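Below: the structure, in structure tokens.
A protein chain is absent from this complex, but the other protein chains hold their places.
And then subunit A:
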Amino acid sequence: MKNKEIILSTKSLGKYFNEPVKFKVLDDINIEAFKGEFLTLVGKSGSGKSTLLYCLSTMDTSYEGKIYINGVKVTGQKQNQLSAMRNADIGFIFQFHYLLPEFSCLKNVMIPALKLGRLSHEEAEVKAYQKLEMLGLENQALKQSSKLSGGQQQRVAIARALINDPAIIMCDEPTGNLDSKNTQVVFDIFKQITKDHNKTIIAVTHDNDFAANSDRTIELADGRIISHDKHFD
């Protein structure tokens, strides 16, 4: 896997927390993520790994340095542009599923596609159903999302993250609330997404097995990168 395409990169990224006292939470972070790569960010609690992820996600915009996604500088862009970019190019998976409880699973998966507006309602429905099928949830599609088990809900959230075929999927402790069986399911899905669909996954985790099986692991401590794990070439 040589000459890999860079999908995301940062240039001397730094960030301060102002409360309770001014404190440098990220210091001179320079990372690159490649297309089709399963990248994990690890580190102790307070190391800044989640903070880094939220900076990369474009939701947190108060940082120093620069971030490039897909070759485009996102630093300094307007909120509306960032929203549009998140909608089209970034999928999100969190520790908690954050499904809208009033909607069916299918509808939850469809929402980002409807927002993007490239597909008609019917096409979005078909695509959402395909994503649910891929995650083994075709039988739950019309159930209300609040009626599902935790593992199923998390898979619905993954389907939602994939609906717009984003280039990057960002995850914050995606398996944090799951038992080992469901963790394995999610891990296999992630492998499939990166290998078969050539998407990039950037996941924050404190699960060492999960990180060890990813393509590459970046370890942070006290806001600095302490190791760039080798690629699994």
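The definition used in the following text is that contacts are C-beta pairs under 8 Å (C-beta built on N, C-alpha and C of every residue); 3 or more make two chains touch, one makes a residue touch a chain; residues count from 1.
Keep in mind that, in the parts below, contacts and distances are computed from a predicted model.
Candidate names were "Cysteine desulfurase", "Pyruvate dehydrogenase E1 component subunit beta", "2-oxoglutarate oxidoreductase" or "ABC transporter permease", and the UniProt protein name of the unshown chain is "ABC transporter permease".
From the options A:120, A:192 or A:227, the residue with contact to the unseen chain in the full assembly is A:120.
Touching the missing chain, out of A:5, A:102 or A:209, is residue A:102. One of A:18, A:45 or A:80 touches the chain omitted from the figure, and that residue is A:80. Against the chain not displayed here, subunit A makes contact via residues 50, 54, 57, 59-60, 79-80, 83-88, 92, 94, 96, 98-103, 111-112, 114-116, 120-121, 160, 172.
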